[in-house]
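Apart from one protein chain that is not included, each protein chain of the complex appears where it belongs.
Labels run A and B following the written order; every chain starts at residue 1.
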Amino acid sequence: MAVTKNDVEYVAELARLSFNEEEKVELIGNMNVILGYIDKLNELDTDSVDITVNPYYVENKFREDIVEKSMPLKEVIDNSPQNLEEYIVVPKIIE
Amino acid sequence: MEFETVIGLEVHAELLTDTKIFCSCSTKFQGKANTQVCPVCLGLPGSLPHLNKKVLEYAIKTGLALNCDITKIGRMDRKNYFYADCPKNYQITQDELPICRNGYIDIELPDGKTKRIGIERIHIEEDAGKLLHTKAGTLVDFNRAGVPLIEIVSKPDIRSPYEATLYLQKLKSILFAIGVSDCKMEQGSLRCDGNVSIMPKGSTKFGTRCEMKNLNSFKALEKALNYEIVRHKEVIEEGGIIHQETRRWDEAEGKTYTMRSKEMANDYRYFPEGDLVTLNISDSWIEEIRKTIPELPYQKMERFIKEYKIPEYDAGILTMSLGMADFFEETAKLSKDPKAASNWLMGDISRLLNEDIADISSIKFKPEDLANLITLINSSKISNAIGKTVLEEMYRSGEKPEKVIEDKGLVQNSDEDEILAVVNRILDSNGESIQLYKSGRDRVTGFLIGLVMKETKGKANPKIVNKLMIQEIKKR
Partner (left out) sequence: MELYKKTAHEIKELIQNKEVKAKEVADTFIKRIKKNNEDLGVFLYVDEEGAKSKAEEVDLKVEKGEKLLGLSGVPIAIKDNINVSGMQNTCASKILSGYRAPYDATVIKNIKTADGVILGKVNLDEFAMGSTTENSGIQLTRNPWDKTKVPGGSSGGSAASVAAMMSPLSIGTDTGGSVRQPASLCGVVGLKPTYGRVSRYGVVAFGSTLDQVGTFARDVEDCALLTETLAGLDKNDFTTADKIVPNYKKSLTQDIRGKRIGIPKEYFGEGLNNDVRKAVDEAILVFKENGAEIIPCSLPLTDYALAAYYIISSAEASSNLARFDGIRYGYRSKEYTDSLGLYTNSRSEGFGKEVKRRIMLGTYVLSAGYYDAYYKKALKVRTLIKNDFLESFKNFDAILSPTSPTTAFNIGEKVNDILAMYLSDVYTVPVNIAGIPAISVPCGISQGLPIGLQLMGNYFDEDTLFNLAYSYEKSTRWHKITFEEGGR
C-alpha cells in the first residue's frame, strides 16, 4: 500500500498539521519506507490470535463516586494562552 | 409515489453520579466556569483517567431496565477528533464492546396495538465542555467536560415522528424511574439526536439518512422529523439525491440546516483505551444491580389495571409520577375502593395541585385520610357532594376528614322521617313543579331534590331524598 500525496494531505488534516510541498515529498518517502518495513508483519498468521491491549493483564479497576476538590481556577488560567476572566478564549467557532 | 419513513433515535442522558466519569470533580455546577476541573478532565499532560464504578452500575441498570444483554467482557475506546470543547481531543467512549446490547422498549400505539422498538446498544462515555459564542470569540468552560453520559441507540424500527415521541416518552419515564438521570431536556441532561430516511413503500432497502442534532424538546423532535421527511420527499420527487449529512434544527426558522463543522473528516480512528483496563462484569454484580430496579411506570400501570381493575386511561395518568402512583395504591388498599381513589386523585386533587402548581409530595394529608373519606362516603355518613367540600378543607389544612365533618357539622342526615318532612314541605310550596311532573316531565324531580338539598344544607342523604321525592310526588 503506497502512500500518496492525497494520503498525506488527508492524514495531515486529521492530525491538524500543515506541511509545505517539500515536506510533503519527504513525508511520502519516509512513510513509505517505514510502512514497507512494517509490512513484514504480514508474514505472521494472526487469524486466530486475540489482541493484547494492556501488556500486563489487569481487570476491573474502578474509582468510588466520592467528590474531591477541583483545581483552583488560578492554576487553570495561569497556563492558558488567552482567557477572558474565568473562560478560555478561542477564535469564534461557527457551528 | 408513496414513501415509508425510517427513524432511529440516539439519546444521551447525563448520569446522576456525584463525580465525573474519569475524575473526582463534582458534577453539580455551582459557581464560575472552569472551577470544577482537574488535570484529568482538563486533559493536562500526564493525566490518566479513573473510571467511576457508579457510572458502570447505572449503565448496567439502564440496560437491564431496557431488556438488554449485558456485555460481560468489555473495555473503553478512544474516539479521536479535534474540537475546542474536547480537552484531550479524543473522547473516551465505547466503540466495539458497548456495555449493553439488543434491548427493546414497547410502545402503545393509538390504535391500542403494542409495537416493539429495538435498542441496538447502550454505552458509557464522557461529555465535552461548553462553548459560549460571543463577538469577542468563543468562550470555553470545561466544567461539564467529563460528566458521565450513557448513549442509547435505537434500532431503526420507528416509522413515524409520533412513534418517535412515544419511544422517547417511555424511555424518559424509565430512566427517571430508575434514578439514573433527571431527564431534563431543556437543561440538557437528556439529549436526542434523530436519524431519518425515507424509502418507497414496501421496499426493504433503507434510503440515505440524515442525522439531526439540537432537538431539545419533544415538540422540536416531532417538528424536525416532520420537516426532514417532507424535505426528503421533495428532493427525491424532483429527481435529486439525499446526501448523508448532519443537520441542525433551527427552532426559530422551523428548518434544518447542514452543520458545516461536523461535516469535516469524521474519521474517528477508534482504538482501545490503553490507560484503562478490561471490564469483566460478573453475574452476581448484574443480579445485585437488577435488584435495585424499582417497578417501572409501565409495569406499575399494567399491574394497576390488573390488580385494581381500573381503566387503562386512569392507570396511565396515575403512574405518570411515582408519588401519585404510590398515593393511589396506598389509598386503594386501605379504602378497598380503587375506582373512588382514582377518581379523587385524577379529579379534585389534581385540580387543586395544578392550581397551586404543586406536586403530590407536598400534599398535607395522607393516603389513609383519603381512604377514610372514601369510606365515610361509601358508608353514607356523608354524600359525595359534601365529600368534595371536606376534601377541599383537608387539602387546605391537612385536617383529617372526621374532624372536618365534625367541626363543620357536615354529617349526612339519613333520618327518613326528617327528610320526609322536608320533602313534603318543598312539594307543598312547588305546585307548578308537581303539575309538570304529572304532565310527563320526570326530570323536574331533580330541581325539587336540589331544593331539599339546599334546605338541608346538603346534609340529607341524596339517595333517600331521591327515593322519598319520587314516592311523595307520585302521591300528589
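Note that a contact is a pair of C-beta atoms (placed from the backbone, for glycine too) under 8 Å apart; a residue touches a chain by one contact, two chains touch by 3 or more.
On a predicted model such as this, the values are computed, not experimentally measured, just so you know.
For the chain missing from the display, the contacting residue among B:D69, B:D106, B:E234 or B:D267 is B:D267, taking the whole complex into account. The chain not displayed touches chain A at residues 1, 3, 7-8, 10-12, 14-19, 27, 30-31, 33-35, 37-44, 46, 49-56, 58, 61, 63, 71, 75-76, 78-82, 88, 90-93.
For chain B, the list of residues touching the undisplayed chain reads 39, 42-51, 78, 80, 82, 84, 87-90, 138, 140, 142, 267, 269-277.
Definition applied: only the chains that are shown with their structure count from here on.
By the touch rule above, chain A contacts chain B in their complex via residues 10, 13-14, 16, 51, 53-54, 57-68, 70-71, 73, 76-77, 84-95.
Chain contact summary for the complex, chain B toward chain A: residues 17-19, 24-26, 32-39, 42, 50-56, 75, 82, 84, 131-142, 248, 259-261, 264-265, 267, 269, 272, 274, 276-280.
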